[in-house]
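Just passing along the structure, written as structure tokens.
Of the protein chains in this complex, one is absent; all others appear in place.
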Amino acid sequence: MNLTFTEEEEAFRLEVRAWIQDAMPADMRERAAGSGRFTPEDSATWHRILYEKGWVAPHWPKEVGGTGWDAARRFIFNEEMESAGAPQLSVFGLSMVGPLIISFGTDAQKKRFLPKILSAEEFWCQGYSEPGSGSDLASLRTTAEDAGDHFIVNGQKTWTTYAQYADWIFCLVRTDPNAKKQAGITFLLIDLKTPGVEVKPMLTLGHTPAFCDTFFDNVKVPKENVIGEVNQGWTMAKALLGHERTLLAMVGPCRNVLQKIKRIAATKTVDGRPMLEHPIWRAKIARLEMRFRAHLMVSYRALADQQKGKMPGPESSILKLVGTKLVQEMTELAMEIMGESSLTWYNEGVCTPVEESIGPYFCYERAATIYGGSNEIQRNVIAKMILQLPSS
Amino acid sequence: MNLTFTEEEEAFRLEVRAWIQDAMPADMRERAAGSGRFTPEDSATWHRILYEKGWVAPHWPKEVGGTGWDAARRFIFNEEMESAGAPQLSVFGLSMVGPLIISFGTDAQKKRFLPKILSAEEFWCQGYSEPGSGSDLASLRTTAEDAGDHFIVNGQKTWTTYAQYADWIFCLVRTDPNAKKQAGITFLLIDLKTPGVEVKPMLTLGHTPAFCDTFFDNVKVPKENVIGEVNQGWTMAKALLGHERTLLAMVGPCRNVLQKIKRIAATKTVDGRPMLEHPIWRAKIARLEMRFRAHLMVSYRALADQQKGKMPGPESSILKLVGTKLVQEMTELAMEIMGESSLTWYNEGVCTPVEESIGPYFCYERAATIYGGSNEIQRNVIAKMILQLPSS
Amino acid sequence: MDFELDQDQQMLAKTVADFAKNESPVERFRQLRDDDIGYDPAVWQKMGELGWLGVAFPEPVGGFGGSFVECAIVLENLATNLVPEPYLASVVLGGMALLRAGTAEQHAAYLTPMIEGDTTLALAYAEARSRFDVSAIETTATTKGGGYEISGQKVWVLNGHNADHLIVSARAPAGVTLFVVPRDAEGVSVTVAKTIDGHKAAFIELDEVAVERGARLGEEGAGARVLDRVMDYAAAAAVAESVGLASKMLHMTVDYLGTREQFGVKIGSFQALQHRAVDMYAETELLRSISMASMVRADEDDTSTRRADISAAKYQLATGGIWVAQQSLQLHGGIGVTDEHDIGLYFKRMYALNALFGDAEHHVARFSE
Partner (left out) sequence: MDFELDQDQQMLAKTVADFAKNESPVERFRQLRDDDIGYDPAVWQKMGELGWLGVAFPEPVGGFGGSFVECAIVLENLATNLVPEPYLASVVLGGMALLRAGTAEQHAAYLTPMIEGDTTLALAYAEARSRFDVSAIETTATTKGGGYEISGQKVWVLNGHNADHLIVSARAPAGVTLFVVPRDAEGVSVTVAKTIDGHKAAFIELDEVAVERGARLGEEGAGARVLDRVMDYAAAAAVAESVGLASKMLHMTVDYLGTREQFGVKIGSFQALQHRAVDMYAETELLRSISMASMVRADEDDTSTRRADISAAKYQLATGGIWVAQQSLQLHGGIGVTDEHDIGLYFKRMYALNALFGDAEHHVARFSE
């Protein structure tokens, strides 16, 4: 066992740190230090900056545009990005459909899609959930009817995050209506500019512009846009789920909220002293920090496995469960520390920018325990797959 | 709405308080102030003292030996008994089988059993659970075979609390092996001195002498010992469950543990001051006290309904759920406050008597969320009966 | 001991509930979220006509001589449909402060018109650095001529954006003192701030605002005691409202569990969700029960008796009430985190009530004093 980094790795850390400082535009640096909140445009800008440096997809193989770093370097890179408060890149292309295309796509698909994901010429979104099929994903009803060299797609996808900024969507669609639930589903890539596609942003709890409904009305999709085989979409979905696990561990968001908590607690007073120095409030912050440390170690274990080229152990199944709960507890504590200021809602000039960022983000993260397989579904799966408890 | 007592009621409170001070033997008063722990003999002694005063069964109708008090007086009486730290009387006769006999017994049964419950000439215990039927009470297998004017009982009851001190046991037994689970069960009173009965005290987590296994080997029980009708035992059991609800609200035990917590916290120091004055520990104690207050109000609502001669409202269904959890949290806090002294286990002279009482009691109360219908079963029942959620 | 409402109280509860149901569906609140005022002065007027604004005030000032229990009844029932009129801000905060601090003349001038629904009030007590301590204020009232000159900044003044009269706390030579200040007085600038629950509040700057001697409520230095008492009323009011919210959220959730299907069955048949719903029920009943105690105790003069139940109640809002809100959202799944579904509006209102009039730690600390 060894939890320390080598000298080369520490040197790499300094290199990354220096580069971020240097490369991040002044206005974004300001937002990072202020509200810590970025626009989708910031995220796109940062994506392009990283692309030019060649650091946009450290987790991709070198031959398709990755960096060739081992897991330790990738880990250090992520840590530095999070500590600097850099904007998070859109995950749908880089971390979801991209790796899937790398694993299961044809050469033509790789050539067509991967470079534009890297260069940010094309942004992606995800079309899984439907209004009637939330936790029960396999009950989806969007159909893709075989029409010779193409499919005709009809239906509605919901929770298509950032679809309003995206160029493409990857969808699970039903290609065989007679097959049993999980069979008969296909993983399909759809150009959002195709006639018949309509994207409607959805107003959410946090009023953040994240989620959309996406409607398909007789949308023509060429068959070459199928990833894997027709009717093998469920296999693709499961492969993708593996990628999602570490994405949903919320390590970055937790670190980010902890930083904000401390910044806010330093400016508020209780019993005449800063909350950050008040024993009751220090303890409340410390409890979450300590739990975060334990959670971090679980995710490090998964990363260390990856570094050795192994599948992460079963313990990685708890990352989403624990991480999403933890980030919610952190946003709740941030709200609590703000006191009456936690009332603020998209105002200007009455609270500090970092305070203004909390409420909407708190609301946004209520979805974290629901999306990506609700935490209840996660528990069902772990009970069966890992603890092997009997079925009801 | 009115939460205050009348002047007459307050006068009654003072009368009760004075009487308790006067009536309690010196050695028991000492134990109340010291460990707060009594022997079964103390409980019997106190029972007889109350009997002589005529105050042993305030909740029974006056004509069978009750006090004729209204609910407010009964409530005040209980509060004073708890505050004085008086021993709790055995509930099995006074609060369980007694009321059942009053409601469903024949005149002969009333005459035979009630006076001796009052006078403490006969102590009772309960024979419900069996090794194979815990939560699933209706799956019980102790049989009572019809043999003309009597039954022949065979089987084993477990968790027969204080059976080693009891004279009689009330049991659920299967009288019709062919009937469906809940049908074919009879409520039967069995004299523990009958040949074929064997009582074996059980060593429990807390090493407290509470629980026993009770074995029946061809035990002859006269048919006149059936309460209600043969095969109608399930109805009796449900009637009894109603009585148990308020018994299991744990109001008395919570008050008792809170007192102990404060006594101990006053003697321990952290950062150079008594824990009772330390902000972190004061807050921990206050949180439980505040929750206790809310819980108390739920139980007051049930009592106020009784005072009006009404069935307690549906909210009384949560009393066991909340009260047992709360008393466990209180014993946990007591252990935490004791620090290293929480290690102590039936020692003499190394810790104070009140400290010595905590560990075994903490262990004993781990059973509170299991017996009387485990809290999981309680939730099943409330989900169906009160929230009317669909069956699976 | 009696936890039942008397006949008049039952009637009041029914009338308010019927009004909320028939005349103020949540849709009305939704529309008013984008309104400059955020509620409807005509509805306020009607509440005045129906007598709801005066239930807890004595008859001489135009009230009905009831107790705070009646206020709590109104609040709980308005909450079930998120009725946006500023009952808590104007009746409880402004009204109770005026009633307890003012003279008969002041009552006639400011309280009676509010009770009749002609005006609304707001209590400007909080400051950026005060955090639930009503005495920790920096706004000053210096004597000038026969009156005072008030300067300072108040934050999160509920209904401060629209109230006719503000009750302002300021540090006068003899201590914290309350003053009535018309919102349109010279030197008063109001910045409207949106709140998380879809309401509005005001940040108010007072820049050498001149008021007459008659604007002072009570003696100089008497303000802190009154505010302390009003904060207890406000906490009890927030708790009463939270009972309405929690009950409704529980109800909506149980309905949803009994309707929504996944995996071919009603999701309410899943045991883990059933148990969660039962725990929501338990927390709601704990909240309801301690709210009963707190609304009765709010009128109690003995400080320690009053505070114990009110702090316990506000703490139960902060723990059980918030938990019910969280779980109701979670059990609604994806739809719950859209603005389209009502459950999120209740959720955010619960958080707003939690942030006002003392948070969990404030009440824990106070309870353990």
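Labels for the chains are A, B and C, by order of writing; each one numbers its residues from 1.
Note that a contact is a pair of C-beta atoms (placed from the backbone, for glycine too) under 8 Å apart; a residue touches a chain by one contact, two chains touch by 3 or more.
Since the structure is predicted, the reported quantities are computational estimates derived from the model, not experimental observations.
Trainee: Please work out which displayed chains the absent chain touches and list them by label.
Mentor: Even though it is not drawn, that chain still touches A, B, C.
Trainee: Sort through A:29, A:141 or A:301 and give me the one touching the missing partner chain.
Mentor: A:301
Trainee: For the chain left out of this view, which of B:39, B:135 or B:391 touches it?
Mentor: The missing chain is touched by B:135.
Trainee: Quick one: which of B:183, B:202 or B:247 touches the chain that's been left out?
Mentor: Of these options, the touching residue for the absent chain is B:202.
Trainee: What does the interface between subunit A and the hidden chain look like in terms of residue numbers?
Mentor: Missing-chain contacts on subunit A: residues 1-5, 71-72, 75, 279, 282-283, 285-287, 289-291, 293-295, 297-298, 300-301, 303-304, 307-308, 315, 318, 321-322, 376, 378-380, 382-383, 386-392.
Trainee: In the full complex, which residues of subunit B touch the absent chain?
Mentor: Spelled out for subunit B, the touching residues are 129, 133-136, 139, 158-159, 202-205, 207, 211, 268-270, 280-281, 335-336, 338-347, 349-350, 359, 363, 366-367, 369-371, 374-376, 379.
Trainee: In the complete complex, which positions of subunit C touch the hidden chain?
Mentor: 270-272, 274-275
We adopt the following convention: only the chains that are shown with their structure count from here on.
Trainee: Per the centroid of Cα atoms for each chain, what is the distance between subunit A and subunit C, given in Å?
Mentor: Chain centroid spacing, subunit A to subunit C, equals 39 Å.
Trainee: Compute the distance, rounded to whole Å, between the mean C-alpha positions of subunit A and subunit B.
Mentor: 52
Trainee: Multi-chain contacts in subunit C: which residues touch at least two other chains?
Mentor: Counting only residues that touch two or more other chains, subunit C contributes 270, 361, 365.
Trainee: Enumerate the residues of subunit B that touch no fewer than two other chains.
Mentor: Correct list: 279, 283, 392.
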